[in-house]
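Structure below; questions to follow.
The block that comes next holds chain A.
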Amino acid sequence: MTLPSLLRRAWSNLFKKPATVQYPFKKLIPPTTYRGRHVLVNERCTGCGLCAKVCPAFAITMVPAEGRALRVIDLSKCIFCYQCESVCPRGAIRRGRDYELATWRKDELVLR
Partner candidate 1 sequence: MTTTNVIVGPIHPALHEPERFVFKVDGEVVVDVEPRIGYVHRGIEKAMSERTFTQGLYLVERVCGICNVAHTLTAVQAIEDAFGIEPPKRAKYLRTIVHELNRIHSHLLILGVACELIGFDTMFMLIWRDRETVMDMVEMITGNRVMSAYNIIGGVRRNISDHEVSELRKALDTITEKVRQYREMFAEDPTIRARFVGVGRLSRAKALALGAVGPTARGSGVKVDVRVEEPYAAFDEVPLNVVVYEEEDSWARFMVRVDETLESIRIVKECLSKMPPGPVKVPVPEVAPRSSEGFSVIEAPRGELIHHVYTREGEDKPLRYRIRTPTYANIPSVCEMLKGGYIADIPAALVSIDPCFSCTDRVALVDVRTGKKISIDLRMLARRY
Partner candidate 2 sequence: MAEDYVKLIEVLREGLRERFLRYEYDAKRRALKVLVERDALPKAFELINEISRGEYHFTTITGADLGEDDVELTYFLWLIPQKLRVMIKASAPKRDSKVQSLVNVVPATILYEREVYEMLGVRFEGHPRLEKLFLPEDWPENVHPLRRE
């Protein structure tokens, strides 16, 4: 790389926008395909337990609620693979894009 071309590049970089984003003040939007926090549709869940069986991180447990079994996802164990979404026959677990999941307390991470 020759010196003049180097200088030109350095000069042009001076006026470019920075490659980084000031994150907490300016939100980044992940693509629509992003695997974030699950959206649970409890009315559609039949309590079949397929998701709990298939979960590779053992994050889904079936608990009794309103006279039937209902899945509960522990996000602190979840690896966001969405195998549960693909296996659910009734679409009771849906894809969400929320990635701001950090909390102070672990029990806040349990999705019902």
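Methods note: a residue touches a chain if its C-beta (ideal position, glycine included) is under 8 Å from a C-beta of that chain, and two chains touch if they have at least 3 such contacts; residues count from 1.
Candidate selection criterion: all candidates are chains of the complex that A comes from, given by their letters.
These figures come from a predicted structure and were not determined experimentally.
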Options 1 or 2: the chain contacting chain A in this complex: 1
Footprint of candidate 1 on chain A - complex, ascending: 1, 19, 30-31, 33-35, 54-57, 79-83, 86
